[in-house]
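Comments concern the structure below.
Note that one protein chain is taken out, while the other chains of the complex remain in position.
By letter and in written order, the chains are A and B; residue numbering begins at 1 in each of them.
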Amino acid sequence: MATTTRTLEVELATQSLGPNGELRRVPLTATPDGVVMPIDLPPGTEPDMGSERMLINIGPQHPATHGVLRLVLELDGETVVRCIPHIGYLHCGFEKIGEYRQYNQIIPWTDREDYLNSMGNNISYALSAERLFGIEITPRCTVLRVIAMELSRIISHLVWLGTTAIDMGAFTPFLWTFQERETVYNLWESWVGARLTTSASRIGGMAADLPSGWIDGLKAFLRSLPKTLDETDRMLTRNGIWVGRTVGLGVMSASEAINYGLSGPMLRASGVAYDVRKDVPYLDYETYDWDIAVGTKGDVYDRYLVRMEEMRQSIRIIEQALQRLPDGPINVDDPRVILPAKSKATSEMESMIHHFKLVMEGPRPPIGECYVATESPKGEKGYYLVSDGTSKPVRWRIRPPAFVNLSAISKMAEGHLLSDVIAINASIDIVMGEIDR
Amino acid sequence: MSVVIPGAALPHGTPDPVTPRQIPHRGGEANPSVEALRAQFGEVIGRHDVMWGETCVWIDAARIRDVVLWLRDDPSQQYDYLVDVTAVEHRDLDLPMEMVWHLRSLPYRRFLRIKASLPMAAELEVPSIEPVYKAANWLEREVFDMFGIRFAGHSDLRRILLWDSYAEGFPLRKDFPLRGRFSRSEQLSQALSANPEAKYSMEELSIADAFHELPADMRARLGGTSTGEG
Partner (left out) sequence: MGLTPATKPSLVSYDPPSQDGWVTTRLEFLVNWGRANSLWPMPFGTACCAIEFMATAASRFDLARFGMERMSYSPRQADVLICAGRVPFKLAPVIRRIYEQMPQPKWVISMGACASSGGMFDNYAVVQGIDTIIPVDVYVPGCPPRPEALIHGIMMLQDKVRQQRSISDQQQYEEITIDPSSRFYIPAAQIDELSEPFGNSVHQTRSAP
């Protein structure tokens, strides 16, 4: 597999460089001889300085935790000795309620768990349910779902970008990225009727086909988005403050990242080129011409670069998909799962019965189970569905990428400063709705 | 720059993966790891099944850590990535509860589902695979929280999504009603008095050994252990 590297040369305006030119992240102390050296803090021991450690609680209500996350930090001065995350403040019983809903009725719940990637979640769930049912979707639906998932990835990364920048003090990219999101909200709204919680997919197809003019709206968005990305890039990527606040933080090596189960940009920034779209493809992703963005060091800066590059690659994929979008039906012609056309349902007996059964009982899959993994903006997202032949699943399991990614924060935050913890937390791209479900 | 590329252990010239189509409900080629597992572990490995293209192998629950350790470390298997740990309780009371592990081999591009049956009458306990995969830490805590299955050898088995003193039970069990066991006002009353932020658990304090040196109000806030002062 061919790889290309991009090396960015930056000049830092900061004074805090070590003797070898590396950034200093650990506080310094002076021995009685006057030799300045960093403080080494092995876990569980008290430093000789006779200082007390502070226990600080961040959250669950806090502007910079990206949701209701509670972090308990044990600090020695400003350095974090231990970081313990507490979650569950948004636990709403998604998986339990999935056992009480028909397969199509679960789709609104998939919007609400990772609410920044709602269209992506809808489609991810539909793929899993369609495999459970043994249904093949139409070519038009396949390409349209690729467009929807990539658009969803773009807007999720835009929120990440805006909120991460605002956590580090850069307020303006937040406004730029949300303005771009508004354009996509208009597209979503004209297509499925909702801005954020789209509930766009159905088993066997989508809720509705594209309205006229939607593609032109999308093309206009694709023309304006690179300008916003370039503007944000110009503002942040070589900015001394940004680089100083992100380089060298929260480093996870490749083997650690794999063992911790990280996925998505977190894993790719650590140098592991695992992208579900390439390794376990779905929706014909292998037929598009696009690249995976991989980082080298696995720090916060690399994750930022990976996500920026992913947005550009998503634009590439959408442009290719638009060129090959075929005409044809959007829903598969299978009366077991798709509601018949209203004209038929009111005139043909068979269609009316199908309509009645689908609405009252819901579609029923064969007995079985399946797990389909997709690449959400956070990482490997999969829905594990177990069916016993009835219209409601026995088990609806959401494999939450942000949940597994967040568990690594204890490892990533140790030894860093308090303000770095905020940056590291932001780089994980957490969504508490998905973590707590 | 050394990038870890998935599929590196596959023979040169193996075609890239494609979107699967027309997957049969049952049948199809099983994951070669199943035969390798049978050769290595013999009786521990039970039946296997290929469902919608995914291979699922049943094993004896008590040996999961050995199986998973071998799967991770053996050069011909290299299942280095733990995707998920979960459990399934069936509506049919005759069926046992099942623990499910999803493993992925990045070098070989393989996916394996491992299941272990846990009879409901017995104690629900399986060994923890946290020493093998760090990803199992929180995933197992969640299974404990939702199903009540204990994981022997886990470093910190506490509830993760609900508060520690949650009294209603284990929500994802089938005998747990959707709206909970208590009335809404009782649930609210319990939640408001739980107040999880008022305490820091003892695991969070690395100065736990120096507990007796803490100021009195901090000792009182920690609760649970006597202060020795009346």
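Convention: a residue touches a chain if its C-beta (ideal position, glycine included) is under 8 Å from a C-beta of that chain, and two chains touch if they have at least 3 such contacts.
Keep in mind it's a predicted model, so treat the numbers as computed, not measured.
A.B. asks: For the chain that is not shown, enumerate the shown chains it touches in the whole assembly.
C.D. replies: Looking at the complete complex, the unshown chain comes into contact with A, B.
A.B. asks: Which one, A:S124, A:T164 or A:T197, makes contact with the chain that was left out?
C.D. replies: That would be A:T197, which touches the missing chain.
A.B. asks: If I consider the whole complex, including the chain that's not displayed, which of A:R82, A:R245, A:R307 or A:K392 touches that chain?
C.D. replies: Answer from the full complex: A:K392 touches the omitted chain.
A.B. asks: Just the residue numbers, please: which parts of chain A touch the chain that's not shown?
C.D. replies: So the residues of chain A touching the missing chain come out as 60-63, 67-68, 88-93, 96-97, 99-101, 108-109, 111-112, 115-116, 118, 159, 174-175, 178-179, 181-182, 185, 195-197, 361-362, 364, 390-392, 432-433, 436.
A.B. asks: Hey, which chain B residues sit against the chain that's not shown?
C.D. replies: The list for chain B reads 91, 161-163, 168, 171, 174, 176-181, 183-197.
Just so it is clear, only the chains that are shown with their structure count from here on.
A.B. asks: Averaging only over C-alpha atoms, locate the centres of chain A and chain B and give their separation in whole Å.
C.D. replies: Here the centre of chain B sits 22 Å away from the centre of chain A.
A.B. asks: Which positions of chain A touch chain B when the two form their complex?
C.D. replies: Listed in rising order, the residues of chain A that touch chain B are 1, 3, 5, 43-44, 46, 53, 55, 57, 60, 70, 72, 74, 81-82, 84, 86-88, 91, 93, 95-97, 100, 131-132, 134, 136, 254, 256, 258-261, 271-274, 278-286, 294, 296, 366, 368-371, 373, 380, 382, 384, 386, 388, 390, 394-395, 397, 399, 403-404, 406-408, 436-437.
A.B. asks: For chain B, which residues are in contact with chain A within the complex?
C.D. replies: Within the complex, chain B contacts chain A at residues 1-7, 16-19, 21-23, 25-26, 51-52, 54, 56, 80-84, 86, 88-92, 100, 102, 106, 109, 111, 113, 133-139, 142, 146, 159-163, 171-172, 176, 178, 196-197, 200, 204-207.
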